[in-house]
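Yeah, one chain of the complex is gone here, protein chain that is, but the others are all in their spots.
Labels for the chains are A and B, by order of writing; each one numbers its residues from 1.
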Amino acid sequence: MKGKKAFKRFVTSFNMYFFTKAVSCCFKYDEDFRKYVSMLPEKFVFRMRVLPDGASMTIVKEGDKLTAKSGSEIIAKPDVDVCFKNVEGAFAFFTGRKSFSKCLAQSAFVIMGDVSEIMTVSHMFDIVASYILSKNSLKKYDRALLPRTAGVHKVRFFTLFGRFGQ
Amino acid sequence: MSTFTFSNDVKILCGDHALDNLPFELRERDCTRPLFISDERSHRLGFAKEVRRAMDNDLIEFGATYYKISEVASPKDCDDIVNLYKTHGCDGIIALGGENVAQCAKVAKLMLLQGVGDFVYFNHKADMDADKISYSDLPLFILPSDIPCGIEATDRAMIFDEKNNLFYNFNSVLTRASAVILDVRLTDIMPAKAMATAGLGALAMGVKGFVDNSANPFALAYATSAVHTVINELLPAMRHNSNADYRISIYSSIINAGVTYYMIEESLLRDMTNELAIKTGNSVLKILSVIFPVYYKEKMGQERVFKSVLMPIVGEEQYALSNAKSRDIVAYDTLKEFWSKVTELAQIPTGLHELGIEKGDFVKLADAVINRYRGSDPHNNYTTIVRLLEEAF
Partner (left out) sequence: MKNSGFYYEFHNPTKVTAGVDCLKEAASKLPSLGLHNAFFVCDDIEKNIAVDEVCKAINSVKVKTGATYVNSEKIVCLNSLRDMRDVYRVNNCDCIIACGDYRAVNTAKTIRMLLSGQVVRFEDVKGINVARKKVNIPLVIIPTSVGISNMLTNSVLIKDDYGAVFECVSPLCAPDYVIVDPSLTSVFDAPTTIAGALESFAQNVEEFVSKQAITLTKCMNLIAIREIRDNVFKVVNDPMDVHAVLGLQRAGLLAGSCYSSASAGVAHAISAALANVTGRDNYICTGIVFAACMRYNLDVVEKDYAQALYYIVGDDKYASTPQEDRARTLIETSGKMIKELFEENGLPTTLSEIGIDEEGLDRVVEETMKSYALVTNPKNVTKDDVYSILRSVM
């Protein structure tokens, strides 16, 4: 039964690519985002992927640098590995229909690693969502978001056209 | 406060995209070659295709598929499932469809776990109670595509052998499903009539469960949630039957009501409805929707617990304001009013005669029910049964 839900898989991978770029941009321009990153332990590796063999992204914190990459390349052994149980959950998250914490509450994940870092990551992703989602999508977003500390257009521009992984 | 035991190890996955979690649940149980069974209707309406679409990876392959479960669960269906399962080396069962599919799948699971190859093994063993507590190790997923019947998340299953006119009632943990998955995509828009019948049936099961399980807080919670949901959401579900939220809400209340209703050890009402359902070819919920008001009236004077059933029916506000001494009467009146409102709006049968039952069959039916009834309540005798049938006619 191969090749099912090709569209959703494609959209998930596509959005995941830009989501990881947005993570890098937020780290560069958003103060609150950086505060949350500083709460993560040193050399922290976070991975997010779709079970059983879907798209994946990795975020690595090293010193004052944050590297975010999408794709199946394994940068290092993840401290926290968040796996979507299926592509539908991932599709809902990467299209802004559900927040990370809602996915968490609805058991959309299998999480390997220390659960205590998950909430920090959840706050970080909420900040990313506040930049990349449209006004209408944000109205439907189920989390109250913090006020943005950087320009929306700036973050969006660099998310679309900036160099990857910075 | 007496001792109670509660056990219901069935996972409920309900709501938006619930079906997409099926592959994960299968993988969790190391099930890679499930047998997929369904009935003609679900296949024709495209629900089987939805299930196939949900299997989004190449690790899970259906060991075999079978779409020919008959409309009334029969021993032949169970035998066919067992044979297919064994021949194709399957390691789990996915049952998509209505009451018939769920019943067959449950009994097939029991046969496979007990190593029974042929349904004949059960011949003339009227009630198949499990004599030991055991762990189910054969993954069985029930996906109701029609209106659920309430038996999905229970330890019970019923098979009618039309050829020999024998009724098999199984009550064993070996029939227990691993999970019941209620997904909007597997439920078609139901006509208001069908929704009303099912809703009233669930309400009857809920009220009966509430009254009989008052010492068991778990069963009481299942009953309360079923009654509360039906009372508040059945009419909107009938009026806006394309609203998936209402529909799923009523369906899950049927599942909950079933848990509490089938937990009652011995029940005249259950024996009566089962007998009538089998003999007339109507669903249990349909029979309940007709017979319950009469039964309720009969039992109200005997059981004082009917007072507290007012709470889930009217809510805390009205309950607090009502006179403590007449709560059972208020509960009865409110329920009766609700019943009439629903039956009038949906134009559903209100008497047994509308379900094709004839007065001449009452003696035979009462005989069969009394033979089946194992309870010790002296009120539940032959005369009571005949009287109830006559009143419900």
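Going forward, a contact is a pair of C-beta atoms (placed from the backbone, for glycine too) under 8 Å apart; a residue touches a chain by one contact, two chains touch by 3 or more.
Keep in mind that what you see is a predicted model, and the values were worked out from it rather than measured.
Novice: Out of A:118, A:132 or A:155, which residue would touch the omitted chain in the full complex?
Specialist: A:118
Novice: Check the options B:53, B:76, B:193 or B:228 and report the residue that touches the missing chain.
Specialist: Residue touching the chain left out of view: B:228.
Novice: Considering the whole complex rather than only what is displayed, give the residues of subunit B touching the chain that is not shown.
Specialist: On the side of subunit B, residues 1-18, 21, 28, 132-135, 137, 184, 189, 217-218, 220-222, 224-225, 228-229, 240, 242-245, 253, 256, 312, 316, 319-321, 324 touch the unshown chain.
Novice: List the residues of subunit A that touch the chain left out of this view.
Specialist: 39, 80-81, 92, 97-98, 101, 104-107, 109-120, 122, 143-144, 146
Just so it is clear, only the chains that are shown with their structure count from here on.
Novice: So the centre of each chain is just the mean of its C-alpha atoms; given that, what is the distance between subunit A and subunit B in Å?
Specialist: 43
Novice: Going by the contact rule set out above, which residues of subunit B touch subunit A in the complex?
Specialist: 17, 20-21, 23-24, 27, 52-53, 55-61
Novice: Using the touch definition from the top, list the residues of subunit A that touch subunit B in their complex.
Specialist: Contacts found on subunit A: 1-2, 4-5, 51-53, 85-89, 92.
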